[in-house]
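Taking it in order: structure first as structure tokens, then the write-up.
A single protein chain has been omitted from the complex, and every remaining protein chain is retained in its original position.
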Amino acid sequence: MDNLTFKLDKKLITIFLVMIAVGLLSLVIGYFTGAGGNRIAANLLLNNYYFLSMGLIGLFFVAVHTIAESGWQTSMQRVGEAMSAFIPVGGLLLVLFFILGGLHAIYPWTHEDHLDEILLKKVAYLNVPFFYIRLVVFLGAWSLLAHFLRKASLALDVNGDMQYLKKMRTLSAVFVVVFAVTSVVSSWDWLMSLDPHWFSTLYGWYVFSSMLASGFAMIILVVSLLKNMGYMTHVNDEHMHDLGKYLFGFSIFWAYLWFSQYMLIWYANMPEETVYFIERHKYFTEVFYVNLFLNFVVPFLLLMTRRAKRVSGVLVPVAIIVFIGHWVDLYMMIMPGAVGGEHAGIGIVEVGLTIGYLGLFGLVTFWSLAKAPLASKKHPYYKESMEYHTNY
Amino acid sequence: MYVSPIREPLIKGSKDYSQVTKDILAPMAGKPSKYWYMGITLAGSAALFGAWATFMTVYYGIGTWGLNKTIGWAWDITNFVWWVGIGHAGTFISAILLLFRQRWRTSINRSAEAMTLMAIACAGFFPLIHMGRLLLGFFILPYPNTRDLWVNFNSPLLWDVFAITTYLLVSLIFWYIGLIPDLGTVRDKATNKIRKAIYGFLSFGWTGSARHWSRHETVSLILAGLAAPLVLSVHTIVSFDFATSVIPGWHTTIFPPYFVSGAVFSGFAMVLTLLIVARKALNLEDYITVGHIENMNKVIIITGSIVGIAYITEFFIAWYSGVEYEMYAFINRATGPYAWAYWIMMTCNVITPQLFWFKKIRTNLVATFIISIFVNIGMWFERFVIVVTSLHRDYLPSSWTMYKPTIVEVGLYVGTLGVFFTLFLLFIRVFPVIAIAEVKSVLKATGENKKDHHHE
Amino acid sequence: MNKYITAFYNDEEDLLKGLKQIKAKGVNVADVLSPFPVHGLDTVLGLKRSKLTRVAFTGGAIGALLGFGFQAWVFTKAYPLNFGGKPFLSVPSFMPVTFELAVLFAAFSMVFAFLIHNKLGPGAKTVIHDERITDDRFLLVINLDEDDDPHSIEDVLAEAGAHGITLKKQN
Partner (left out) sequence: MEKKYFKSIEELRIDTSRENDIHAAGDKFYILDAQREALTLPSTTRRDFLKAFGFTIASAAVATSCEQPVRKAIPFLIQPEGIIPGKASYYASTFYDGIDYCSVLVKVRDGRPIKIEGNSLSSVTKGGTNARTQASVLNLYDNARHKNPSKNGSEISWEQLDSEVIAKIREASSSNKKIVILTSSVISPSTNAAINDFASAFAGTELVTYDAFPASGMLDANESSFGVPFIPSYRFDKADLIVSFDADFLGSWLSPVEYTKQYIVNRKLVDGQRKMSRHIHFEGAMSLTGSNADYRVQLRPSHQKMVLAQLLSELRQQSGSATPGLGDASNDVKELAKNLMQHKGKSLVVCGSNSRDEQLLVNEINQILGNYGATIETDIQLKTRQGLNHRVTRLVEEMNAGKVGALIIMDVNPLYDYPQAAQFAQGLQKVGMSIALNVISDETSAATTFVGPDHHYLEAWNDAEVKTGFYSLSQPAIRPIFNTRSAQESLLKWSGNNTDFRSYIKAYWQKNLFAADNSYLSFESFWNAKLHDGVFESGRKETVAVAYTADAVNKVLASLAGKTMADSIDLVLYTNVGVGTGKHANNPWLQELPDPVTKACWDNYVMISPRLAEELNISDEQLVTINDSITLPAIIQPGQEYKTLAVALGYGRQNTGVPANGVGQNAYPLLGSEAGNISFYIAGVALSPQNSSYPVARTQSHHSLEGRELLRETTLEEYLENPQAGNEAHFEAEHHKKSMYPKVEFDGMHWGMAIDMNACTGCNACVVACSSENNVPVVGKEQVLASREMHWIRIDRYYNGDINDPEVVRQPVMCQHCDNAPCENVCPVAATTHSNEGINQMAYNRCIGTRYCANNCPYKVRRFNFLDYTGADSFKGNRMDPTEMTTDLRRLVLNPDVTIRAKGVIEKCSFCVQRIQEKKLVAKTENRELRDGEIVPACAQACAAEAIVFGNLNDKNSKVSRYFASERNYHLLEEVHTLPSVGYLTKVKNKSV
């Protein structure tokens, strides 16, 4: 039984290409139906960031479990690696986006000529050159680490030489440390500075928790898709159960951070902070609550039971909902600042572009999956992962 | 179940089940050592000091402390938060590590949980004693009364009441449920009648029936599932005490997760401080191995680094916010009259734990012990910095003051330490310090002699 | 007055193997007493998964509703007060207490259910068949009806490598 060598067949490729086409088309339509430069830019940023974070979580998934010396996930390690293949692609697109006017279009602080005195105080940090330096450093570090980790992992698969495992551990540790800092700072740079007056110390971690939930939703989706296509039969209910638990846990974690940030600002009621939520309450009332519903209520209630986490019939739909939910969450973070309450909306551009990016992401991920066996047999924990059963 | 050969054994020495029972029950048997007596005398006298300080506070009033019109909280709440923080390791180990299936927890969760309970008891003392009118403290409970007067559910202090109580109770039953089978063991190993009777009573008539075991596992798991968010909520709510306010240095949104990781950080430090001594004194080195210590040290690096990042975030955002009060609060922390406290905190919490990146250090018991003490100190100062340096210079310069502790405040702190260690010393005499049944259940998988048992 | 047989193993893996044989011989094992939970035992004995989770959920739900309801009642009906201009129904403020009560109720309802269900509790009277079942022995209990014959069963047990096979009476 060789369900471990994945072949990227024509059908799948065409599907992805079509999706990409839809994306491009919607871009054109959006442009001509006068969706407005800001709105298009904002959507490009949104999807770019969203799918880049998918890649990052893929990498994070591998890295964390490697340093935690856990065994069960080795069976699906490749999926994480494959997702991380999107990091350089998404990164490049992001750089292009910024260079090709995206930055100036939606970031108020880039308009050096008229900055109010609050923004003038921040110029030391919020200035274009420094912004680009940070951008390049972050993307560079991530892409390189992703590349080398993948390399080490493949090498380990050749003859299970322990030195590669050690190497993986070192690289993972480095990545986790780097990511801990960069994920926070990048969220300030690319998202928080869209409302350049507003600030919240929790913001970075809030964004990270959102990434985690959506990222694991994506892992679940990719794995289940593969299983559907008859691959990775070695991934059993126990594994799915664990992934389900992650999705459940991280959704609650997200809700916890959302509440902490919201409640503290609501409680102190200081204008310099409340302006953020007041804006969102005012123009995005429905979205505001939908966000909470999709990302907390749904996974919390549906994934509570043991069964739900083990049955793909429940797990997959919830994963999809959470995936959409965090897109909405990101929408809430970006649109008010970038487009403004009056002009934002959800239309062809939003939907189309998302489909497009999803296609691209899928293409890259599965293309990378096809390049190596779906499980690293030589991995010292592989057997553990195969004989994996637990009663909880 | 299969365990990869490259994994280090968690239990040293080829032991069979009865050996495990013997080893773990050993510290409870026989007369206590003279060190034990020395320890309890020391701890007891510290507790007496605390009793005196308590009397002074209740009789003469909070005026016996160093507080003033501007600084309404200082050592009292600092100690409170410090103790609550320490009280986080136990439940974290037993709940979250259980959910993450970290087998190495089995050797330490029992004592860690016990420590949690004692720490929470000590913590709970401070919100009470810090009341100006302790005797009317019951006002804080929402009990029906003729005036139809209830409490203020907006107040984080009130949330504390619920959080701390819930946490104490749930931790208690969690701990006790885990204890029941082992108490059965103690009962069955007991030689004299009284002992048998007592432990028979305490063990709830445990028989080890398969049905009981399967339900027992479910209960432990669900309790873990409940305790995990509970642990987070407790220190989150403690952090709300500060974060909901409008005082610069107190009001910042990162507090909840940052307090939680700080709590786990300090909690593990205290566990290490205790266990490094305990494993030697009770010769349990085979069960609490260097491997365990190393794992805990890893948790310390992670949580310590998270705390470090939080410090830096706070500082950066204070500047980034452009709010002059915020900026001043943090400049004052680093350069003001209490800068020394700030830098002690920085050194102990952010720099020293980084030494654990070196395997040599994180596997060295002496180094670990010293660093764990550093972390305990550092985390105390973190709370001191947050509470005092934020208050002593807030909005109106006309009201800025300084704070100096008095002997009474010192007494209260030392007193709780005394109570804490007294309880711990008593604990190791009356309860098994390691979860016997749990260790047995993973013995095959992780014991040194697993090879000979294992059927490939 | 009913009779029953007890026998023990010294290792859980032998126990599991033995049990399989015994069951194959159609002997019904009433219970197994062990020093720690033996995985796979519940399947062999055909024990159903515990329903305690539902108790916990119900308890939690009740706690949450009670917590929120009470706060809402106090602040809007019983004694509405103006605290710093906050709305009377200040939902975010109610969350912490609601959560804590949910956890408290869930935990306690479940633990009490557990104790009651198992007839365990302070000073509960139970039969201790063998003092080493809390140490290193894995003991099986086989209840005998009037009609079935002790010796045949004892043989089955002996075959399955069980030790200390004894016939006991209980009045």
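Going by the order they are written in, the chains are A, B and C; count residues from 1 in each one.
The rule is short, and it goes like this: a residue touches a chain if its C-beta (ideal position, glycine included) is under 8 Å from a C-beta of that chain, and two chains touch if they have at least 3 such contacts.
Every value quoted in this text rests on a predicted model; they were computed, and no experiment measured them.
Participant: Which listed residue, B:Trp73, B:Tyr167 or B:Phe381, touches the chain dropped from view?
Facilitator: For the chain that is not drawn, the touching residue is B:Trp73.
Participant: In the full complex, which of A:Tyr125, A:Phe148 or A:Phe277 touches the chain missing from this view?
Facilitator: Within the whole complex, the residue contacting the unshown chain is A:Phe277.
Participant: Touching the hidden chain in the complete assembly: which of C:Tyr4, C:Phe57 or C:Phe83 does that?
Facilitator: C:Phe83
Participant: Using the document's contact rule, name the residues of chain B that touch the chain not shown here.
Facilitator: 59-63, 66-70, 72-73, 127, 130-137, 139-140, 149-152, 154-158, 161, 241, 244-247, 324-325, 328, 391, 393-402
Participant: Contact with the hidden chain only, please: which chain C residues?
Facilitator: Output for chain C: 81-87, 90.
Participant: Could you list which residues of chain A touch the chain missing from the display?
Facilitator: Output for chain A: 265-272, 274-275, 277-278, 281.
What we mean here is this: only the chains that are shown with their structure count from here on.
Participant: Please identify the chain lying most centrally, where each chain is represented by the average of its Cα atoms.
Facilitator: Centre-most chain by C-alpha means: B.
Participant: I'd like to verify one number: the distance from the centre of chain A to the centre of chain C, where each centre is the average of its C-alpha atoms, in whole angstrom.
Facilitator: For chain A versus chain C, the centre distance works out to 41 Å.
Participant: Measure off the straight-line distance from the CA centroid of chain B to the CA centroid of chain C, and report it in whole Å.
Facilitator: Between these chains, centre-to-centre, one finds 29 Å.
Participant: How many angstrom between the C-alpha centroids of chain B and chain A?
Facilitator: Distance between chain centres: 35 Å.
Participant: Where in chain A do residues touch two or more other chains at once?
Facilitator: Within chain A, the residues that touch at least two other chains are 263, 267, 391.
Participant: Check each residue of chain C and list the ones that touch at least two other chains.
Facilitator: Residues 39, 42, 53, 93.
Participant: Chain B touches which residues of chain A in the complex?
Facilitator: Going through chain A, the ones touching chain B are 69, 71, 118, 121-122, 125, 162, 177, 180-181, 184, 188, 199-205, 245, 252, 256-257, 260-261, 263-265, 267-268, 270, 272, 380-381, 383-384, 387, 389-392.
Participant: State the interface residues of chain B toward chain C in the complex, per the touch definition above.
Facilitator: It comes out as residues 1, 16-18, 21, 142, 148-154, 156, 158-159, 162-163, 165-166, 169-170, 173-174, 177, 180-181, 184-185, 187-189, 200-202, 204-219, 222-223, 226-227, 229-230, 233, 237, 240, 436-438, 440-441, 444, 453, 455.
Participant: Touching chain A in the complex: which residues of chain B?
Facilitator: Touch residues, chain B against chain A: 1-7, 99, 101, 154, 217, 221, 229, 232, 236, 240, 243-246, 251-257, 305-306, 309-310, 313-314, 317, 320-323.
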